[in-house]
Each structure stands twice: as C-alpha cells, then as structure tokens.
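Moving on to subunit A:
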Amino acid sequence: MDVFFRSVVPALPLFFEGMLVTLQLCAIGFFGGVVVGAILTFLGFLSPPTRWLSVAIVEFFRATPVYVGLVWVAYVWPELFGWPGTAYEAACVALVMQTGAYLSETFRGGILAISKGQREAASALGISPTAAAVRIVLPQVLINSIPPLINQLVVVFKSSTVVSVIGVQDLLFQANAVANKYYEPLEPLTFVALIYIAIITLVSVSARGIEKRLRARFQ
Partner candidate 1 sequence: MNDLASLLDLSFAWEYRHLLIRGLMVNIQVFAMSAAIAVLLGLVLASAMLRGPGWSRGLTTGFAEFMRNIPEYVLIIWMFIALPFLLTRLTGTRISFGAMPTAVVALGLVFSAYFAETFRAGFQATSPGQTEAAAALGMMPRQITGRILIPQVLLRLAPEMLNVSISLFKTTSILSLIGIQDVMYQASTMSGQLTRPVPIYTGAAIMFVGTIIIASLVVRLITAKLHERMN
Partner candidate 2 sequence: MSQPDVGATPSTAPIISLVDLRKSFAAHEVLKGISADIPRQSVTSIIGASGSGKSTLLRCINRMEVPTSGRVLLDGEEVGFVTGSRGERLPAPIRVLASQRAEMGMVFQQFNLWPHMTVLQNVMEALLRVRRTPSREARQTAEHFLERVGMQEFANRYPARLSGGQQQRVAIARALAMKPKVMLFDEATSSLDPELTNEVLRTMQSLAEEGMTMIIVTHEMAFAREVSNRVLFLHQGLVEADGPPSEIFDEPASPHLRKFLSTVLFGGVR
C-alpha cells in the first residue's frame, strides 16, 4: 500500500496531464469522425463515382485495425505526403478515419431506415425534397444514431490506448513512464486501468440512460 503512495500519488499531476491528452485526442477523434462520417455518407448518396470513392475509403478503414492504421499514418504518410509531423497529429488522423468509416455506415443505415412511406407522405403533402430531408429525415437519423454514436465514443476511448506506442503522451504513456521509473508496475498500471474502466463504464451507463429516455419519448 505504501508503494501506492510512493509511486502513484506523487505522479498524479502527470496522470492528470496524460488524461487531458487522452480526452483531447478522443474528442478530436470522435467529433472529427462524425464530420468525416457525414461527408462520406453524403458522398455515398451523391453520385455513382463518389459512391465508389466513399465505399472504397469506408471499406478500407473499417477493415484496418486501429493500430495498423496508426502505424501506417505515422510512418508511411510522412514519407509520402510530408505530413503528419507529430505523433499526436498522426494519432488524431488515425482515430478520425476509423471513427468516420464506421459512422458513415451508421448514418447510411439510419437514412435508409426512415421508411419510404414517410418521404412519400411528405411529397404528397407538397413538401419539397430538400425540406423533407432537413425537417423529417435528418432529425430522425440523428435521434436513431445516438446509441451507435455513443458506442463509437467508447470504441474511440479503447482505441486511444495504443497511441502511446508511437510516443503520444496520453494516460497509458504516463502509466508506463511511472512504472518504469520505480520498477513497480503494479500500482500505476492498476490505477490507470481502473481510470479507463471508470470512464468507459460511465459513458456506457449514461448511454443506456439516454437511450431509455429517448425510447420512452418517441415510442
């Protein structure tokens, strides 16, 4: 127990910094992913050539494990494109692409799931297709997408754990640093593991609460 106080407690500021980096990274990855996903979905519906492009990108990144994508973005892209320059940038890109690819499928499914009948009813009432898209389809897609979105947030958190390998100073990186400093890996690693679990459980549980409330409201 005193090991805990010797190794973990003085390192709390470091862990806090690491957690900030993790949270920042996940926020960028998630929201960036939402944007990219929306773009990819839009491209998918726009025209056959853009659909091909969108499908190719989505299928590629969905089939790529996040670590493989990370390494590829961090070591190959700089040679080819001269960018990204830092490990942090590479991590952001990798997370955004992975999230975007998954969410693009989610959004696409959400749009297709809005029954044709509703769109027909709108046009029978004289509502223009654009207005129907914005006022009728889009809100429902957003609402239906919330559970998978939150699920994807959890995935982003889990995926962010590998970025320490390319040198991003996230929470896990700090845990390893502290563990190596004192040759006592048990306390720091356990502590950090519990933090990750706590964050993810929190997100999961609130996701279920939100889903329940949504269902009660719109069912």
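A few remarks follow.
Criterion: a contact is a pair of C-beta atoms (placed from the backbone, for glycine too) under 8 Å apart; a residue touches a chain by one contact, two chains touch by 3 or more; residues count from 1.
A word on the picks: all candidates are chains of the complex that A comes from, given by their letters.
Keep in mind that what you see is a predicted model, and the values were worked out from it rather than measured.
In the assembled complex, subunit A touches candidate 1, while the other choices in 1 or 2 stay out of touch.
Interface residues of subunit A facing candidate 1 in the complex, by the touch rule stated above, are 59-60, 62-69, 71-72, 75-76, 79-80, 154, 157-159, 161-162, 165, 172, 179, 184-186, 189-190, 192-193, 196-197, 200-201, 204.
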